[in-house]
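One structure follows; several queries about it will come next.
For this depiction, one protein chain was excluded, whereas all remaining protein chains were kept in their positions.
Note that the chains take the letters A, B and C in the order they are written out, and that residue 1 is the start of every chain.
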Amino acid sequence: MTRILVCYHSRTGTTERMAREIAQGMRESGADVDLLSVEQVDTDALTEYQGIVLGSPTYYGLPSAELKALIDESVKHHGKLEWKVGGAFTSSANPAGGNETTVMAILESLLVHGMIVKGDPRDDHYGPVVIGEADEEDLKRCRDYGRRIAELTQGVEKWISKK
Amino acid sequence: MTRILVCYHSRTGTTERMAREIAQGMRESGADVDLLSVEQVDTDALTEYQGIVLGSPTYYGLPSAELKALIDESVKHHGKLEWKVGGAFTSSANPAGGNETTVMAILESLLVHGMIVKGDPRDDHYGPVVIGEADEEDLKRCRDYGRRIAELTQGVEKWISKK
Amino acid sequence: MTRILVCYHSRTGTTERMAREIAQGMRESGADVDLLSVEQVDTDALTEYQGIVLGSPTYYGLPSAELKALIDESVKHHGKLEWKVGGAFTSSANPAGGNETTVMAILESLLVHGMIVKGDPRDDHYGPVVIGEADEEDLKRCRDYGRRIAELTQGVEKWISKK
Partner (left out) sequence: MTRILVCYHSRTGTTERMAREIAQGMRESGADVDLLSVEQVDTDALTEYQGIVLGSPTYYGLPSAELKALIDESVKHHGKLEWKVGGAFTSSANPAGGNETTVMAILESLLVHGMIVKGDPRDDHYGPVVIGEADEEDLKRCRDYGRRIAELTQGVEKWISKK
């Protein structure tokens, strides 16, 4: 069974709520998901997942220091996360308030690990974004995203495991 | 009198409308503004402005090829635009639909020219963005932006001219 | 057989040389590669490839207007390139001269299409970069990149075709 980590940092609860919906979409697609706040993640366990999706509030157009600390610590596994699937999401106060640069910053760090990421031709192109309070449509977008990332992770894993 | 170019590429008219409001705000601050579509700009005249602000629709998370062609042609003045003030704006269909990466892409090209750019601590942090149709609040944000950029350009010019 | 397009814009020949080596690496991995300059590409044919890799010189920290025009035209297939594999490369005059922002800009446009991209934990994290003239080590990095992208494209295709 494909194992995916959805890790979030959340202060007001919006990013956590997004994480729950993403995890829900993944589970509906048959993935085994660990939904953990950034404080709960054991960096030694990162290599056990086939997919890693990271979420943060938008703080100054970038992920929070708390999430960045996890990314910095992951250097101990540098090279071992290659070919895994990654993803990113964020919550923000304003449109054009730094949400895209936050998602892209997280994706850049995953690319440095050699991970595989995927965009979306529909709406939130780089990864799910919620502006202000999450409404029903936002949460549906998160679940849809979870399903697509789970599907990609399962597909990549099937092929990687046969290499 | 401080001369500023507001240059836009627009297909549906939204980016042009933003450009008009930005130019309006600049004129209210006492600047002499040329408001030109990308086809109207004479690249040889770029060095005559103390400020250059560029706008484009969001096409695949980046400025349009038409605006990029102007930026590429500006290489003939490479080095001569240093210390001038720059800015960027965009219109887009969706929030999280590539608007921030478009504005940042334009700002990056202005930084390569050695230009001076300024963010905004209020709302559209990197430069004005309109999602969908422009409403009154959007247009006010554009005028406010025009005023601030005109003010910065005048201040920088006053100091540069005394160097 | 997996079909991949390597499309480049090149003025001095360096980006073209990179493209040749990337295509060579892909062919060694068993892919059927079309190596085309940006003028030669028929945008109607984009949907026939399982992988699309785009290269450009670094012009003002972004891909050239010529390459951007191809990306803008690809809107006619918007949604149909989802789940395809993408990649990006660039040549540049200086380190820290805009090469990373160029590669990331191309990757952003591919993500807007919903495509799948992969980073590299070794050296050029976002995609191959050559500074100045290409040397033997540069060309080897390009071939290695071609092999990895071909491998990913073949893996994703195998799985997609069974969905």
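Following the convention adopted for this analysis, a residue touches a chain if its C-beta (ideal position, glycine included) is under 8 Å from a C-beta of that chain, and two chains touch if they have at least 3 such contacts.
These numbers were taken from a predicted model, which means no experiment stands behind them.
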* Given A:Val33, A:Val112 or A:Val156, the one touching the chain that is not displayed -> A:Val112
* May I ask which residue of A:Gly61, A:Pro95, A:Gly127 or A:Gly155 touches the chain that does not appear here? => A:Gly61
* To do: Touching the absent chain in the whole complex: find that residue among A:Leu35, A:Ile71 or A:Val103.
  => A:Ile71
* Chain not shown: contacting residue from B:Met26, B:Val41, B:Met115 or B:Val129 -> B:Met115
* Residue-wise, where is subunit B in contact with the chain that is not depicted? -> 78-79, 81-83, 104, 107-108, 110-122, 125-126, 152, 155-156, 158-160, 163
* Structure fact -> Contact residues on subunit A toward the hidden chain run 59-66, 68-69, 71-72, 74-75, 98, 101, 105, 108-109, 111-113
* Touching the missing chain, which residues of subunit C? -> 61, 94-101, 103-104, 123-126, 128-129, 131
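Everything below uses one rule, namely that only the chains that are shown with their structure count from here on.
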* To do: Indicate whether more than half of the residue numbers at the subunit B-subunit C interface occur in both copies; give same if so and different if not.
  => same
* Asked: Taking each chain's centre as the mean of its Cα atoms, which chain lies farthest from subunit A?
  -> B
* To do: Averaging only over C-alpha atoms, locate the centres of subunit A and subunit C and give their separation in whole Å.
  => 25
* Asked: Hey, how far is the Cα centre of subunit B from the one of subunit C, in Å?
  -> 30
* Structure fact -> Flagged in subunit A as touching 2+ other chains are 104, 125-126
